[in-house]
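Note sheet for the following structure.
Here the complex is missing one protein chain, while the rest keep their positions.
Chain naming follows the written order as A and B, and within any one chain the residues start at number 1.
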Amino acid sequence: MLKLYDYELSGNCYKLRLLLSFLGVQYRSELIDFYPGNQHKSPDFRQINPLGQLPVIDDNGLVLRDAQAILVYLASKYDPSNRWYPRESPELLGQISQWLAFADAITATASAARLHDGLFYSEIDVEAARAGAHRLFRVLDEHLFFAEEEGQDWICPGEHPTIADIACFPYTVLSEEGGISRIDYPAIRRWSDRFKRIPGFVVMSGVFPAGPAATDRRQAVA
Amino acid sequence: MSDLHRKWYPIASSSDLPKRHVYQAQLLGREFAVWRADDGYVNVWENRCLHRGVRLSIGINNGSDLKCQYHGWRYANRTAGCTYIPAHPADAPARTICNNTYPAQEAHGLVWAGEQASGDLPPLDGFEAATVLRPVPVLAPMEMVVEALLAYGWDDSCSGRANADGSVTVTAADGAEVRLFVQPMDSNRSAIRGVSNQPVKGADRIRLLKRHSWLMQELRSQIEACASSQEAPPPYQPVIARVSEDLVDIPAIGTEMRKAELRVQVAGKEMTAEGIVSLRLEPVKGSLPTFQPGAHIDVHLPNGLVRQYSITNGPGETDHYRIGVKREPNSKGGSAAIHDAVKAGDVLAISAPRNNFPLRRNAEHTIFVAGGIGVTPLISMARALNAQGLSFEFHYFVQSDDHVAFKPQIGEYEQALILHKALTPEATGARLTEILAEPGFARHVYICGPGPMLEAARAIAAEQGWSDETVHFEYFANTAEVDDSTAFEVDLARSAMTLKVPAGKTILEVLRENGIDMPSSCEQGACGTCRCGVIEGAVKHQDVYLSDAEKAEGKSIMTCVSRAVSDRLILDI
Partner (left out) sequence: MPELKCKDPVAVNLWYAIAPLEDVKDARVQRSVLLEQPIAYTRNDAGDVVVWAYEGRPGDAPGDRALPVKERFGYFWTTLGMPERDIFPIPEYEEEDRRNIHAASFGVNASAPRLVENFLDMGHFPFVHTDILGAEPHTEVKEYFVEVSEERDEILASNCKFWQPMAAASSSGGADVDYIYRVPHPFCSVLYKSSPLDDGRNDVIAIFIQPFNQEQVRVHMLLSLLDDNSDDTQIRLFQQTIFGQDKPILENQYPKRLPLDPRAETPIRADKSAIAYRRWLSGKGVAYGVIPPSA
């Protein structure tokens, strides 16, 4: 069975839990004592990932690190509908890659600020990290505003969300733990609600579920 | 409160408020939770649950109410009144637990609010078919942003001018015009909100929006560069209003007198079933108080009579009350007055809703048993459970199809609706035995209907092992004969008074004669409003409100009908 080296409070691990849940893929979580045990820096773990980072998967002997890379792999392999990572569309693949890189930048800023505030990563320049996250969120908010104007719900064009949405979601919705308010990003807040309503959505600690979407009123009995 | 607080500001675009979303806004330092109910109403509330201060913008918009993420408290559409406190599922929350709301209007594609706003919105002549621009937040004080906007433009012909209302108008030679408003979110954070007089569609619309979004962001860079070189003003410190004094202590059961405090207009009157009229009551002015499922109102009739009717509304239906009235063949003038004399457009006096029949929402499964007009409180309850997706079944005993009332309302939960038609009393008993066959963990029954059916249902439930606290019922009348022939004394423990209750008078009457405020409603031992604690003394219970267990316990008395067995009662008043 697919094995995920996992830590509940990691937004990067959460990206994979989300996709696996959306796809209905069974997997086993190997819990890593990231904090306070620092197990991801232990010699044993560095033999699995020399970078000493989470997440890592082991799929029948294929060991992969890096959340974005694993999203690409899992969606390519386990999504027969081909919607989360549409391999046939060069345009979409280009756009998805662009937003996967953007998600990495969110990690480098919003996630860094969260680690600083929550887990005392004192070497991080938290003011710079917060400012960087705000710059990214301004871009994402404008992008999502115009997506809505074009009748689109997701980061990349099309009816269905892609792994770009998954990659951007966790550290965006956890940003307040790093002292980064999202009050100025209404389009991001609406996209978060839509994302939480994707069938198969699961929460992590720090992320609340959305309520049900509006449905048409049931017709009265005669 | 400064003049700033009396002004209207745009705080959101209409498109910021899709259904089932909570928008987070800020004005002059105070945060708002802004949400659109399924009926379209826009709620602008303080962004703070009254219980523990948690932001409601992280809560859930259920379409009819807003649920706080922390303890699941529910606040109703429009009234912002708390309708449910899950930690105490058996209690009706005190009606006065009400969130702070602010004046709001929706116009020109914008949502306008102000802490104490009054008067008219800024006029927007020529913008009737406008395009709302993408708002752009700026980290700078409002005055600085307004000044910079005077230089805003999209071609060389543009010129800006400041308006008296604080907004800026930018006009181009070709007649294109943009009105720009600055929303002071905090002392050093503002939002530019604009409308263009170009009613464009499709690709032109996107082009227009993108063009302005780009230009405003360019301007923002300049403004923010300027603002960051200056010392930031200290943030606003919005005052946190204190909650009303009666909420400091744990809320007691109803504390109002029998008051006709509200005036409502009969906005609709129609027959909903054979012999049953449905009335839609709308406020003459202002809004109606929050109700909970199971609540009733006193209706003061033109002929001077006062009658109690249950509210049938679902959650979030807060702009009117709907009641059902059955024509009683031996009416003393109550139901006949409504059927014959009251007409659409009439104004009636009613009391605020009172809930002596609270709905627990912590059951794993709920069984409703309605007989005839007894369906009304149960409709409101079932609609609440249905909206929350909780499990229930709804049994409705009627004479025939023509007697089924409130079809549109019960149609909302047709999957749970089971009609039982034209059954004899024996057949009804047999059916009730089937319905109540399975008591179990966290299962509750609510019964409302004619006295004999209610008695039968209670007896059957008890036989089948339903405990007293899982069976809830409401009589609409106490048909038992009340004996008022005894005389006795009551000691009021908290008021340090001793009063004599003579034969022919009720405890309630004697209390009132002596200036003691005691709420009441039906005054025949059915509704539970005049309930009072008993500290000492044996009670002769003559009501139909208390359960047998409660009667046996002897800790409560219905002061409108019940009396003392002993010479003396000590009451907790």
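Convention: a residue touches a chain if its C-beta (ideal position, glycine included) is under 8 Å from a C-beta of that chain, and two chains touch if they have at least 3 such contacts.
The structure displayed is predicted, hence computed values, not measured ones.
From the set B:His71, B:Arg161, B:Lys332 or B:Lys421, the residue in touch with the chain omitted from the display is B:His71, counting the whole complex.
Only one of B:Lys7, B:Arg55, B:Arg134 or B:Arg307 touches the absent chain when the whole complex is considered: B:Arg55. Not every partner is drawn; the one left out touches chain A at residues 7-9, 31-33, 35-37, 39, 117-120, 122, 176-177, 179, 204-208. Taking the complete complex into account, residues 31, 47-48, 50-55, 58, 69-72, 85-90, 97, 240, 242-245, 247-248, 250-251, 361-364, 390, 442 of chain B touch the chain not shown.
The rule is simple: only the chains that are shown with their structure count from here on.
Note for the complex: chain A touches chain B at residues 138, 142, 145-146, 148-150, 182-184, 186, 189-190, 193, 208, 210-214, 217-222. Every residue of chain B that touches chain A in the complex is listed here, in rising order: 12, 15-16, 18-21, 23-26, 31, 38, 58, 60-63, 67, 69, 134-135, 137, 185, 189, 191, 205-206, 209-210, 213, 217, 389, 407-414, 417.
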